[in-house]
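What you see is the complex with one protein chain gone and the rest in place.
Presenting chain A:
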Amino acid sequence: MKKRWPITILYRAFSSSTTSTTASFPLKHVKKSNFDSALSSLRHHIQAADFVAIDLEMTGITSAPWRDSFEFDRFDVRYLKVKDSAEKFAVIQFGVSPFRWDPLKQSFITHPHNFFIFQRQELPLDGAAYEFLCQTTSMDFLAKYQFDFNACIHEGVSYLSREQEDKALKHVNSTYKDESLDSWHSLKEIRDTHLFNIPDILFAERMKDRLSEWLGGLLRNRDEGSEVQPSFNDSKQQFETIFFKMRPAISLNGFTSHQLRLIQLVVRKHFKDLAYLRVSGENSCSQNVIVYIESESVKKMLMKEVKDEQKIDAEMSIKASIGFRHVIDLLSSEKKLIVGHNCFLDIAHIYSKFFGPLPLTAEEFISSVNKYFPHIIDTKILLNSNSILQQRMKKSSTSLSKAFSVLCPQIALGSKSTHLSLQPSVKVEVEVDDIRSSNWNSGVKHEAGYDAFMTGCVFAQACSHLGIDFKQQSSSENLAHNEKLREHVNLLYLSWTNGEIINLSTGNRTSESLASNKRKNHYPKILFECIVIVWGFPSHLKAWDIRECISKVYGPTSVISVYHVDETAVFVQFSRAEMVSKFLDLKESLDRNNDPISVLHPLAKLLEGGNTCAASYETYKEICSSTVSKVLFADQAKAVGIKWKTKLVESSDKTKEHESLRKVKAVNSDPSCGERTKNKNFDDVSNDSSYSQLSSDEIIDSFYTREAKQI
């Protein structure tokens, strides 16, 4: 799922009629069964590629309506929201499409791969279970595009992140280091607790007799040079004589774990020349054997041998579960130019799924991403920031499918219609399983492999418009270093909503300049120190009421805007920063003094119900950083453990962090409200009254169309 889904839903609704044909776009679908072979061929394609386009499909975008992206997101808050999304949702499809310029055919050759991925818990590590969140609307959206959930869950390729692999390896190391120590302890345990009861003692005696009988027979036979008597093997086959590493041994079958422990005890206590071992037999089930050994040194050697073997086995199984991460490792080690479309969230997902936990701050994240992927280019930024391309795009939306159909009409329609290509267009051929084709039906949008293919085509065409001549581009030179692309490399939209761009190589943040004229809404510059977040107010209060209420106290120009985070919370932006602390002080004193004067105070309307809380923007950030996700913001604040009602700003000297202990209570426990208000954009206050006249559907529609125009 891309961030852009709500818009594309609408877009799709209009365009789906053209794509509803039984699409047979040549795409290599990769599942568990053909992963290994696909990986080895992909390795060559990536190594030879000029750039690699990628795309991801996820099980959701936002874990709660208030975590959606807003104009009021400061860059650090924006990062926290992306982090939350990447940590909670799963990636279920990964599209990789390496593009290579073929000088003979004067066209690009691409090998679009569509990986179904699904992380299974394959290693026997205890601790937290693997789990992920599904956003119902996203699942429904994927279903609309015929996403094959069965292929994903039944046959998806699993993976381990680098961090998970390290942990597992460490675990293996410590297991095989500690073993002697642990077994000594467990031995002591047995002596302490179990040999007091008569059945255990009798059982141990019997085992002792049988073992000495076996041993006696063995020694006798050795002296006499004859075979081991098969008669020893009893009817139950509990004791089976076998050869273990060229040594005579008994394999123990059909004992309970308690009995096995007793046998182990007997062996250690009474038989110097027997060793008890637990080895992993065939079919990966563990097998208990007692081996005959001549001396202590041989025993040590044997133990070490077995231990090393087990360790190697364990390490092998860890290596085997790396799975899809091999593809990511390949992309990273080849240092190829990665091309994505509006891909900040995608990169965050890649980081958290295949490298390790996301860093706490955006800065750290950016610098580590840059280490793993030195060259990333975002086609959405490219299209929006370059005037030539903007012209080419004829000011249309820069959503992936739109860009694809505008920039690459000859590809979008298949190369059937050659008469269209009057403008210089880049030729692209698709090769799957050694079969090349330049003729195809359109693929299914929102299938990661096809989206990656579209992204790559858009990029190739954009490069050509920028004046990059692939004919002169030497294959050894990295495309990322091309001077015409240099200014676009490693720029990502931190947030498309407010056009904030981050440079991965420098960490600098800039606001979008060129494209800003395309944006319909001009908002006053947001000063985060002027913002108060208010939540838990009476549910019937709307932005307009809150604005009016506060304006009565501080004057009509005091409040610049009131913005709904969700049904239960608003941002209030004051005109001056000092009003934030004034407001919080006032609110706190009104809460404290429940006298008639405070009841008649204009703010009393806002405080009605006694659950209204307020704090500065920093508290909002704190709440965003929590791993909990309640649907309503007021519930979230409560779940985060906020027990005060007003958090005064640090600078106010008198009562520092006076904590009112009355509990914050959720107002209006209806979880659905957020869905509607989430889409409700910045509140121009005057708009609000018109909103209330519309039905909720109309609001959403109007929002969607507006957004669709923007994107």
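We take it that a residue touches a chain if its C-beta (ideal position, glycine included) is under 8 Å from a C-beta of that chain, and two chains touch if they have at least 3 such contacts; residues count from 1.
One rule holds for everything that comes next: contacts and distances are computed from a predicted model.
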Listed names "RNA polymerase II subunit A C-terminal domain phosphatase SSU72", "Coatomer subunit beta", "Aminotransferase class I/classII large domain-containing protein" or "Poly(A)-specific ribonuclease PARN-like", matching UniProt entry of the absent chain:
"Poly(A)-specific ribonuclease PARN-like"
Among A:Ser69, A:Ser97, A:Asn114 or A:Gln135, which one is in touch with the chain left out?
A:Gln135
Can you tell me which of A:Lys105, A:His154, A:Lys245 or A:Arg436 touches the chain that was removed from the display?
A:His154
Residues belonging to chain A that touch the chain removed from view
59-60, 63-65, 90, 118-121, 126-137, 139-140, 142-143, 148-150, 152-154, 174, 178, 182, 185-186, 188-189, 192-193, 539-540, 542, 629, 631, 639, 641, 659, 661, 669-676, 692, 695-697, 700
